[in-house]
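Here is the structure we will look at.
Shown here: the complex without one of its protein chains, the others still in place.
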Amino acid sequence: MAIEIQTPSTWQQYRTLLGKDLRREFRTREMLTSMGMYALLVLVVYGAALSQTSHSFDILQMSGGLLWAVIIFTSLLGLNRSFAHEKENGCLDGLLLVPLDRSVIFLAKATSNFLFMIVVELITVPLFAFFFLSTSPADTWPLIITPLLIGTVGIAGIGTLLSTITVNTRGKDVLLAVLFIPLIFPLLYACVSATTVALVGGDVEAIYMNALLLAGGYDVVMLLLSWVLYDFVVSA
Amino acid sequence: MNTVLEQIYATILPSAPFVIAAYALMWCALVVYVIYMTVKLKRTEAQMAVMEESLKKIDAEKNNASDRA
Partner (left out) sequence: MTQQMKRARESAGARCDRYAPLILGIGAILSTLGFILAFTLAAPVNGAAVDGTELIGDQMVSNQLLFSQKIFYFHMPVAITSFVAIGVAAFYGIRFLMTHRACYDMRGRVASEIALVFVIMVMCSGEMWERFEWGVWWTWEPRLTTYFILMLLVFGYFILRAAVDDPERRATYASVFSIVTFVDVPICFMITRLVPSGVHPTIFRSDSGLSPDMLIPLLLAMFGMFCIAFGVYRLRLRCAQLDVRLEALKERLDD
């Protein structure tokens, strides 16, 4: 009599891997708290950096850039931590023993990184507005949600690929920063321009849509490339 | 020279050092790379020579050993 072994589908594997990451995070809440504290402390540093500006200084022009700088620095921290766990407990080796398509690991990791980043941004953006945006932004300010989403997707995708590479090297954190920041730069530029134009007002339509198209295109290309290359990277 | 001709040629002399510097720097970068390659090559050749010396010594020892045996 033949025994039927049911291999789980890709979607089920994805859900299991994602659930593992989310469950671990909700049990310890370690990464979220450290990322949240880090974002808060970067805002404090901003306070010191901007303390000498005159009262007539229009911080609204810089606000998009400052916000995205916080997000980038926090994501560098979070990306490193997410893979450090896997390596310490030998979880990655265990995963590699399972006969699955290794790009599913990439999807699950990228999604969990994306969700953590979104949670941190939900905390950081209101804090940023509270601390620095004393002059109220333009009416189009809800439009910053889309650049935040698109940018975070890109950061999660590229960051997952790069953190898988750098977790196995000497000088892990610094190397991640060295490799990550040039790759994320076009995305950062587009998202900063979209966010700034949404906060400051002015000629919103043209600049906003152009910037989002650029960011979205870059996202798609980088995510596809990371998906395809992830198998080679994680098997090395 | 009348003033118009002076104006037309006004930027040439100030720009000359920059143009020369640009081409010179480009050429220097290539030359530096070629020098770096040559230095590495010489070092490798020196190590090759050392290898060959030790190989010769080992061969001589083997011959001595087989002669005595």
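Here the chain labels run A and B in written order, and each chain numbers its own residues starting at 1.
Assume a contact is a pair of C-beta atoms (placed from the backbone, for glycine too) under 8 Å apart; a residue touches a chain by one contact, two chains touch by 3 or more.
Everything numeric in this text was worked out from a predicted model, so none of it was measured.
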Query - Residues belonging to subunit A that touch the chain removed from view - result: 161, 165-166, 168-171, 175, 178-179, 181-183, 185-186, 189, 214, 221-222, 225, 229, 232-233, 236
Report summary line: Touching the unshown chain, subunit B contributes residues 2-5, 7-12, 14-16, 18-19, 21-23, 25-26, 29-30, 33-34, 37, 40-41, 44, 47-48, 51, 54-55, 58
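Methods note: only the chains that are shown with their structure count from here on.
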Report summary line: subunit A to subunit B, mean C-alpha position gap in Å, rounds to 44
